[in-house]
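The complex is shown incomplete by one protein chain, all other protein chains being positioned as in the whole.
Per-chain numbering from 1; labels A and B assigned in written order.
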Amino acid sequence: MIPLEHVILLSAVLFGIGVIGVVTRRNLIVILMSIELMFNAVNLAFVGFNRLWPGAPGHNALDGQVFVLMVVTVAAAEVAVGLGIVISMFRNRDSVDVEEVSLLKW
Amino acid sequence: MSAPVVLFYVFAVLAVVSALGMVLNVRNTVAAALSLVVTMVALSAIYVLLEAHLVAAIQVIVYAGAIVVLFLFVVMLLNLRTDAFAPARARLQKLAGALIGVALLAQIVHSSLSLPTPPPVPPGFGGYRQLGVALYTDYVLLVEVASLLLTAAIVGALILAKRKID
Partner (left out) sequence: MPVEVLLKALFILLVVVAGLAPVITWVERKQSAVMQDRIGANRADIAGLTVLGLLHPLADVIKLLTKEDVVPRGANRFMHLIAPVIAAVPAVVAFAVIPYGGIYTFGGYTISLVVANPDWGLLYIFAIGSIATYGTVMAGWSSNNNWSLLGGLRASAQMISYEVTMGLSVVGLFMVFQTLQLQDMVLAQDTTFRVFGFLEHLFRVPVPSVLDWIRLPAWGVFYQPLGFLMFLTTIMAENKRPPFDTPEGESEIIAGFHLEYSGMRFGLFYMSEFIEVVVIAGLIATLFLGGWSVPWLPQATIIGTVSRIFNVEFATGLCAILHFLTFMLKVVVMIWLQMAIRWTLPRFRYDQVMDLCWKILLPLSIANILVTGFVLLLARGNAA
């Protein structure tokens, strides 16, 4: 019923918007949020493909949705550690601008 | 144009608009985070339309309800107000990146234009019972590894955010 090509297209568009966010923004927190958006786009692709191949009746294949749960777990862990990094960076430099942590740049 | 299809397009447009609102919103970090919440809730609605009920509930409870609140908590703790776009670096680099991105998108769209129609979904698909059985029989190792990962993340976040212990 729902055209799955459009689901995959939506996932690709959201992923692209996430990449634009990571490349363009200066605030470290917004970069982390754009990474979350990319995770969400990938989750949508997983769920869409799982809908396309739900397995035989009586033996459902829920691999895509299990993957989504694992991606959510990993994203939660990554957000926790990433925000810890943001807080310690703020303590050291009083700013979360990624243009300021450029000491190792050539 | 049945009701699920119309709803899917409504939520898809909402997700894209609020994702753009998050990325392009320079002046207000909190508004960017709230746009992300709208995106996640719209995606959760699309998951329900794709028969992934437990994943939709977990998306709202964990992603929209805890992770983005953590973002907002840090934003409010550090009292971050405004932001700016990255300085204009080599224009050629950006143009090349944009072209590669468009090519990637076109390739994805082209290779997905020939997807077969989805079969009718078996009963109980995407419900918590079947997902629970799948998680704890076929994928129990994933669950254990995920618990180790979360423990490591908790310890890491604690150490990173703690002040110096005297």
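The criterion applied here is as follows: contacts are C-beta pairs under 8 Å (C-beta built on N, C-alpha and C of every residue); 3 or more make two chains touch, one makes a residue touch a chain.
Keep in mind it's a predicted model, so treat the numbers as computed, not measured.
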Legend entry - Interface partners of the hidden chain - shown chains only, full complex considered: B
Inset, instruction - Sort through B:14, B:30 or B:121 and give me the one touching the missing partner chain. - result: B:30
Inset, instruction - Since one chain isn't shown, list which residues of chain B touch it in the complete complex. - result: 28, 30-31, 34, 37, 41, 53-54, 57, 60-61, 64-66, 69-70, 72-73, 76-77, 79, 127-128
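Following the convention adopted for this analysis, only the chains that are shown with their structure count from here on.
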Legend entry - Distance between chain centroids, defined by C-alpha means - chain A, chain B (Å): 5
Legend entry - Complex contact set, residues of chain B against chain A: 2, 4-5, 8-9, 12, 15-16, 19-20, 22-23, 26, 29, 32-33, 36, 39-40, 43, 46-47, 49-52, 54-55, 58-59, 62-63, 66-68, 70-71, 74-75, 77-78, 80, 83-87, 97, 101, 104-105, 108-109, 112-113, 115-116, 118-119, 121-122, 124-126, 130-131, 134-135, 138-139, 142, 146, 149-150, 152-154, 156-161, 163
Legend entry - Touch list for chain A against partner chain B, complex: 1-10, 12-14, 16-21, 23-27, 29-30, 32-34, 36-37, 40, 43-44, 47-48, 50-52, 54-55, 57-58, 60, 62, 65-66, 68-70, 72-81, 83-88, 90-91, 96, 99
